[in-house]
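Here it is, the structure in full.
On to chain A.
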Amino acid sequence: MIAVKATLLRDLTLLLRRRGEILNPLVFFALVITLFPMAISPDPALLAIIAPGLLWVAALLAALLSLDSLFRSDYDDGSLEQLLLAPHSLAALSLAKVAVHWLLTGLPLALIAPLLGVMLSLPTGSYAVLALSLALGSASLSLIGAIGAALTVGLARGGVLLSLLVLPLTIPVLIFGVGAVQAAIVGSGVAAHLAILGALLAASLMLAPWAIAASLRISING
Partner candidate 1 sequence: MSLHLQARGLGCERDDRWLFKGLDLDIHSGEVVRIEGPNGCGKTTLLKILSGQLSDYQGALFWNGTVMSKARDHFLANLLYLGHAPGIKLGLSPLENLAWYQALSGEKDDEEQRLNALESIGLAGFEEVPTGQLSAGQQRRVALARLTLTPRALWVLDEPFTAIDRNGIADLERQLVAHAKAGGCVLVTTHHDLPASPLLRQVALG
Partner candidate 2 sequence: MAFTSFSDFLAMGGHAPYVWSAWGVTALLLLASAWHARLEQRQLLRVLRRRARRSKGVRHDA
């Protein structure tokens, strides 16, 4: 437990010292959202219809962008070997790393999403659900994405491959996340969607750490 806490603290400290890396996904998120009205139409009525989907897809891509670096620096400087040789559960230790990724990527994305929602004229009443669904969903994304990051960490050009591996697996989260926001707009069935998002998160929490640990052991083999 001490080791898990120390890993959590270490990664938080490291990332907080390099603020740029935390800001990049957020700026990317805002930038992508800015592109859509220019590419489609500035018409608020049209934007309001597609806003939930746009926000979710852009957030998904922003979270994915930062996944590649999740284990990369540990792999490069040899810390990953030490993590593997620690007399603790590797699943728990990698869960700590994923938690840091969510805290500094998924959660901030969820928090600024309502702001970008205003710019896309997202109907009122759905803002809280947007933030909540993104917070829940991005945690699952971090967990599933970490499997892909662990599988590709030993590869020289893992970035694009990582997206190819992870994006299909995130479709259920996307469907129910967008569904929750749309349900909030219509005004019905929000709880059911959030419950399913929670169930997906619980399932990922149970299974993903083992897959991440197994993948890291494979990647360290070179």
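How were these picked? Simply put, all candidates are chains of the complex that A comes from, given by their letters.
Here is the rule we use: a residue touches a chain if its C-beta (ideal position, glycine included) is under 8 Å from a C-beta of that chain, and two chains touch if they have at least 3 such contacts; residues count from 1.
Computed from a prediction, not measured in an experiment: that's the story for all the values here.
Participant: Looking at chain A, find the partner in this complex that touches it; the options are 1 or 2.
Facilitator: By the stated definition of touch, the match is candidate 1.
Participant: Provide the residue numbers of chain A that touch candidate 1 in the complex, in ascending order.
Facilitator: Within the complex, chain A touches candidate 1 at residues 2-3, 5-7, 10, 13-14, 17-18, 73, 76-79, 81-88, 217, 220-221.
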